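The structure that follows is given in the form of structure tokens.
All protein chains but one are shown at their positions in the complex.
Chain lettering (A and B) follows the sequence in which the chains are written, and residue indices restart at 1 in each chain.
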Amino acid sequence: MLRIPCPHCGERDETEFHYGGEAGVDYPADPSALDDVAWAEYLFVRADPAGWFTERWCHVAACRQWFTIDRHTVSDEFRPVSEGVRA
Amino acid sequence: MKPAPRLPEHPPRLWKDAEPKKAYDVVVVGGGGHGLATAYHLAADHGITNVAVLEKGWLAGGNMARNTTIIRSNYLWDASAGIYEHALGLWETLEERLGTTVMFDQRGVLNLAHNLSDVREGKRRVNANQLNGIDAHWLTPAEVGKLAPVLDVSERPRHPVHGATFQPRAGIAKHDYVAWGYARAAYEMGVDLVSDCEVTGFTQAGGRVTSVSTTRGEISAGTVVLCAAGHSAVLAEELGVRLPVQSHPLQALVSELLEQVLDTVVMSNAVHVYVSQAHKGELVMGAGVDAHIGYGRRGSFHVVEEQMAAAVELFPIFARAHVLRTWAGIVDVTPDASPIVGPLAAAGDNVWINCGWGTGGFKATPGIGHVFADSVAHGRAHPLVEPYALERFTTGRLIDEHGAAAVAH
Partner (left out) sequence: MSRLPTGGSRIDRTRPLTVTVDGVELTAYAGDTLASAMLANDLDVVGAGIYTGRPRGLVGIGREEPNAWVQVLDHGGPGTGEPMVQATTQPAYDGLTVERLAGRGRLLPHTDETRYDVLHLHCEVAVVGGGEAGVAAARAAVAAGEGRVIVLDDAPTAPVVDGARCLPDTTVVGAHAHGRLVAVQRLDSADGGGARRLLQVQARRVVLATGSEERPMAFPGNDRPGVMLAGAAAAYVERYGVLPGRRAVVWTAHDGGHAAAAALAEAGVDVVAVLDVRDGDVVTGTDGGSDTGRVTAVHTTSGTVEVDLLAVSGAVTPETRLWTHAGGTTRWSDDVAGFVPDAPPQGGRFSWAGTERTAADTGGRAPAAWFCATDLTDEQAAGTYLDLHRDATLADVRHAVEAGLRSVEHVKRHTTIGTGADQGRCSGVLAAGVLAQLLGEPLGRVGATGARPPLVPVPFGLLAARNRGVLSDPVRVTPIHDRVAHAPMEDVGQWKRPYAFPSVDESLDEAVVRECRAVRTGVGMMDASTLGAIHLRGADVGVLLDMVYTNLFSTLAVGKVRYGVMCGPDGMVVDDGTTMRLSETDWLMSTTTGNAAAVLDTLEEWLLTEWPHLDVVCTSQTDHWSTVAIAGPLSRDVVAALAPDEDVSAEGFGFMTHREAVVAGMPARLARVSFSGELAFEVSVPAWYGAALWDAVAQAGAPHGITPYGTETMHVLRAEKAFPIVGQDTDGTVTPADLGLGWALSRKKTDYVGKRSHARPDAQRPDRRHLVGLAPVDGTSLIAEGSQLVAHGADLSATPVPMLGHVTSAYAAGVEGPFALALLDGGRDRIGEVLDAVDDLVGTPVRVTAPVSYDPEGARRDGA
């Protein structure tokens, strides 16, 4: 059971959250301008590192806010997110 | 106090770990079932024996040692039915081929339906299976109850059993016997099996990968074959390629050894149960995939708790069985729940990848070993793996096995 530090509610059980995967993958400003390869990249390709990873969670069972946080995908430790990455 | 029958003996000689040489015609990265089976078929079918299988831990110690060993081919889509049925056919003759026992036990697999939607999808899949030449039937709850008397097919459970698909030729095997059988056979043909040898990088030149860097030195490679399951994305990243795979923890568990009560494999997607009783007598159960990615080989315990609730709901007599051991593997999941198999051209002309099997890789082992080796040996994708090219994510021609045929693997 991960204990996830919600920035609004504090540390809570993982079961209160939805996982959102890699953070910082913006919806393209103009999808029609992307070729099929770039669009497929947006749709399907996400980082999958063994190590620190900036990811998104939504605290669905409480404040329902999305936030980003760094988690180490091997040890499951959390740390505050690196600067400049948004959900 | 009645003694139990012993499992079959392993062969007196298995394999000896090799010291890595400086160069190989083919370097297979990943010493799991798929890597070993691929190496075996490269040697056995194509005479390619200057092959190394590099394993970062102990041979077949990843998902091969951690899966619940269910073997079936009753998939919905033609592409899936093709590869899994090819594998099932090879399972049926694997002992003769390898010369060792693999304890493939065709006890059948039930996929339960718990609502009208499940029934529709189950029948759709049975019909597709039958037309693809795959043995499959639809069973009523009463027929299900005959096959699995400890399963509660009454109206009592929260999600009662409305019927099931049944594939009689499906079953289970003993994973160590399988992995070691391949390892032994490959070893005897001259394949080098190298344990404790982690790949840390690749050298690329002239549109090819020329060598593999490992914790046991640099190894030149004529062809590089990636069979690294949950670590595929990490390896691909080293090659400068981003794959549409995500590595998730997948948990499983066993009970203590119990006298036989369950003679078939029972799977339920709707209530997240899959269970068989292994040869020694333990109940082997798969839990769900954790939602988040993770490489810690450690899942969240609440997933196991949910799994137990589902199991006891369907199998009330399991309530007092005990969870003896839980563990996790790392499964590489693709957006369409189907594997990625084929050349990895973006990494080099001589690089092949086989990954993305998610929770379903074990059952494919003989089949993918055969056709992947064939693909590598001939330098083109075997027809059975053609649909699994990475390009499908660009064209949109996915093989979506969780949309419709959503059966827990």
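Here is the rule we use: a contact is a pair of C-beta atoms (placed from the backbone, for glycine too) under 8 Å apart; a residue touches a chain by one contact, two chains touch by 3 or more.
The structure displayed is predicted, hence computed values, not measured ones.
Enquirer: Going by the contact rule already stated, which one of B:Glu95, B:Glu218 or B:Asp400 would touch the omitted chain in the full complex?
Expert: Result: among the candidates, B:Asp400 touches the missing chain.
Enquirer: Considering the complete complex, identify which of A:Cys6, A:Val45, A:Cys58 or A:Val81 is in touch with the unshown chain.
Expert: Touching the chain that is not displayed is residue A:Cys58.
Enquirer: Would you mind spotting which of B:Glu143, B:Glu198, B:Glu306 or B:Glu386 touches the chain that isn't drawn?
Expert: B:Glu306
Enquirer: Kindly note down the residues of chain A that lie in touch with the hidden chain.
Expert: Touch with the absent chain occurs at residues 1-3, 13, 18, 20, 26-28, 30-32, 34, 36, 39, 42-43, 56, 58, 60, 64-66, 72, 75-77, 86-87.
Enquirer: Residues of chain B in contact with the chain that isn't shown?
Expert: Spelled out for chain B, the touching residues are 1-6, 10-17, 58-59, 61, 65, 78, 81, 114-117, 119-128, 130-133, 137-138, 150, 156-159, 176, 195, 255-259, 261, 271, 280-281, 296, 298, 300-301, 304-306, 308-313, 316-327, 335, 394-398, 400, 402-404.
Everything below uses one rule, namely that only the chains that are shown with their structure count from here on.
Enquirer: State the interface residues of chain A toward chain B in the complex, per the touch definition above.
Expert: Listed in rising order, the residues of chain A that touch chain B are 1-2, 13-15, 18-19, 21, 36-37, 40-41, 43-50, 53, 55, 71, 73-76.
Enquirer: Would you mind writing out the residues of chain B in touch with chain A in their complex?
Expert: Listed in rising order, the residues of chain B that touch chain A are 231, 233-234, 237, 242-247, 291-296, 298, 300-302, 335, 393-396.
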